[in-house]
Structures are given as C-alpha cells and as structure tokens.
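The structure that follows is given in the form of structure tokens.
One protein chain is absent from this view; the other protein chains keep their places.
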Amino acid sequence: MTTVPPTIDAVNQMIAEHFPGSNNTCTELGERFAVARRDVTDSEIRPGGYVSGPSQFGLADAALWYLVFTAIGRIEPMALTSELSIRFLRPAQGSVLWARAELESAGRRNVVGSVHVWCDDRFDKPTATAQGTYALPL
Amino acid sequence: MTTVPPTIDAVNQMIAEHFPGSNNTCTELGERFAVARRDVTDSEIRPGGYVSGPSQFGLADAALWYLVFTAIGRIEPMALTSELSIRFLRPAQGSVLWARAELESAGRRNVVGSVHVWCDDRFDKPTATAQGTYALPL
Amino acid sequence: MTTVPPTIDAVNQMIAEHFPGSNNTCTELGERFAVARRDVTDSEIRPGGYVSGPSQFGLADAALWYLVFTAIGRIEPMALTSELSIRFLRPAQGSVLWARAELESAGRRNVVGSVHVWCDDRFDKPTATAQGTYALPL
Partner (left out) sequence: MTTVPPTIDAVNQMIAEHFPGSNNTCTELGERFAVARRDVTDSEIRPGGYVSGPSQFGLADAALWYLVFTAIGRIEPMALTSELSIRFLRPAQGSVLWARAELESAGRRNVVGSVHVWCDDRFDKPTATAQGTYALPL
C-alpha cells in the first residue's frame, strides 16, 4: 500500500500513470475537499450542445476519488466506488467541466462525500449534485 | 392552491393541522435552507441506544419538505417526495434529532435539496446525509 | 456473534426482542429474498389517506435487514444500513404494507438488495422501489 502524500501533483501523476490519456485533472485539494476538472471533448456533447450525463457522473466520481486520498492521507488507487447517486439539475453547457467533492465522513471502511458539478465558471449554477461512497481496502 | 407565506409559524401550524401529534417542528427557515427538529421518543430507539434509521430518514424528509415551501415561496402541502437517498455516517445518540436541508435547485416541476442529520448539538458530527427530490403539483 | 439459523420464526423472535411493540413482521424468507409486513397505524396515515413515505422507507429497510440474515445464513442484529435510496411511484393506500427485498449481492463486507413496497394485495402496483446496502460487522 503506497503512502505517497496526496498533493495535487501526486494525484495528477497517479492519474497520468493509471489513466493515460484521461482528460481529468485534480486542481485543488484541501483537508476536506477536492476539485476535479475536465476539458469537454466533442464525443461528450449531446444534441443541443449539452455535456452528457455520464461525463458529469465520471467527473463527480473522479472528484470523490481525489477526496478519498486527502481524507485518508495517502494515494490509494484501490479505493473503489461502492455507490453513487446523482441528480441532474440543469442543462450543462460549456467547454470545461468542474466537480468539487466535500467530505461527509471518513472511516476505516468507507469514505462518504457530496459533489457539485458545474460548467466553466458558473459554480453558482451547479448542473448536477451527487453523493457517494468509496470503499477502502481492508 | 394556498399561498400562505412560508414563515416558521405558518409551517408549524400546517404540521399541526396535517400531522396532529407529530414530533417534528420547523425551527429555522432561510431563503435556501430549512431546519427541522424532533424530540426522539422511546419507540425510535434501537438496541444500544441509537436513533433508528427510519427516524432519521423521516426527519430528513420533513426538512426537505419545509425547504420546498421556502424555495417556492408558499406552503404547498401537495409537494410530494419523489426520491430520496440517505447515507448513515455514524451511530446516532441523543434525545433531540435535527435535520438541515439546503437548496440545490428549484424548478417548475421539482425541488432538489441536500440534508444533514445530527443529534443534540453535534452538528459537526452528522449521523446521516441525504439528497432528494420533491415533485411539485403542476 | 450469534449463529441462529434465519428461519421466519427466529427473525420474528429477534424483532420481538429487539423492537418490542414493532408492527413489522417477517412473512417469507427464501434463499435470495425476504418479505416484510406491517399493519398500518393511524399515525402513519397522511392527509388524503396515504401511508407516509417514512413508513414505506422503514418497511423497505426492515425487509432488507431480513434479507441480510438469509443471505449470510445467520441472524445478525449488528448488520446496519449503510445507504438506501427510495423512489415513490404512486400513492399508497391500504391497511397492510408489504415489502419484498431481493438479493443483488452478498460479500464479506456488504449485502446489497432491491426492494418493492406495496399495499394490501396489490403487489403488481408497487408504491415504492428502493435499493440499498447493509454493512456487515467485520
């Protein structure tokens, strides 16, 4: 089990290693939050110019993953999504997608967090909100 | 459709009318949040002295209902829970249960909110977190 | 950790011990399913004569609990709801509430199941559907 301290650089290096070609990056990491960012590609755009739901889910899931690292104090690639529920609040239009995850609780088995997703700089107009659980290796 | 302005008193009067004998009360109402409170009764206590999950769900649901009123600007008893997901974070011990709902979005059809539940004055130690959707009459 | 074989009688005896006065009973237990029943009381009825959402949540949660016992092969009172999401499908009217939980997966840490809730004998008209996770003591 690695114990790399979860800095932004370390998270992004891990993403590059494990997901070569991923559009996701970690842009902020706090004691109880993490922010993920993704340049939207054409294949993620739906008719009408909207960012697809699964793309938003994917970035919310990524932000929760980064949150796990900061919550438990180490990069833990084997933390796995146990469950995630998402609600879509309004159409998502823009070229950059953001997700900010906040810590609800961290235990020995699970980390629970809430996530907001938005486009460009409209963080006050979330396009989706989610809550989910990551399971930690025991 | 009533258009009673959603003050704390008006919400509590509505609760008393529609749910005589209910332990739930509304204690705070803001532009984008609502707080619900409930005196825990013996029948809600589980072995070990813990407040039951369904009790926590029930108060979270009540807080979301009050949130709907403030979000749409009127007491609307016919707003109905469409879906609600809840995560239990730690054991709930105490004699008073609280739930605070925050607005995620309000549209013509739905109101979406997030809720924290805690016991006594330990709001920094939520026992449950939830997200859900209320459907508005059209 | 008790290893009482999870028969219907053993489950109901456990309910009587742990939840004296509970209206919930277990009426069926199969290898991968469990059925819970509850006589609806006046305090669970909402304006219009509908069974409340939290009552339906509570019975769904109970059915999942019984499912855990049959899935892991023992009565395990310390199995706890980790998360549960519920969707309300239609108004619930009737004097008896039912919930049937079906197994999705059982592992060392968690049991996941899906639940349907209905009134009286209208099992073809579910009033709610839910999915949730119980955490097992490790």
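Brief remarks on what is shown
To keep things simple, chains are lettered A, B and C as they appear, and every chain counts its residues starting from 1.
Please note the rule applied: a residue touches a chain if its C-beta (ideal position, glycine included) is under 8 Å from a C-beta of that chain, and two chains touch if they have at least 3 such contacts.
Not measured: the values here are computed from a predicted model.
Considering the intact complex, the chain excluded from display touches A, B, C. Check B:Ser82, B:Ser114 or B:Thr129 against the missing chain and you find that the one touching it is B:Ser82. Residue-wise, the contact with the chain that is not shown comes from C:Val112, picked out of C:Val40, C:Ala60 or C:Val112. Of the candidate positions A:Val35, A:Val51, A:Ile86 or A:Leu136, contact with the hidden chain is made by A:Ile86. Listed by residue number, the positions of chain B touching the unshown chain are 82-83, 85, 109-110, 133, 135, 138. Chain C residues in contact with the hidden partner, per the touch definition given at the top, are 85, 87, 89-90, 104-105, 107, 112, 114, 126, 129-131, 133.
Taking the whole complex into account, chain A touches the unshown chain at residues 18-19, 21, 43, 46-47, 52-55, 57-58, 61, 77, 80-88.
The definition used in the following text is that only the chains that are shown with their structure count from here on.
Because chain B and chain C share one sequence, their contact can be compared position by position; here over half of the interface residue numbers appear on both sides.
Put simply, the chain farthest from chain C by mean CA position is A.
Highest C-beta contact pair count among chain pairs: B-C.
With centres set at the average Cα position, the gap from chain A to chain B is 28 Å.
Distance between chain centres (mean CA atoms), chain B to chain C: 23 Å.
Each of the following residues of chain A touches two or more other chains: 85, 133.
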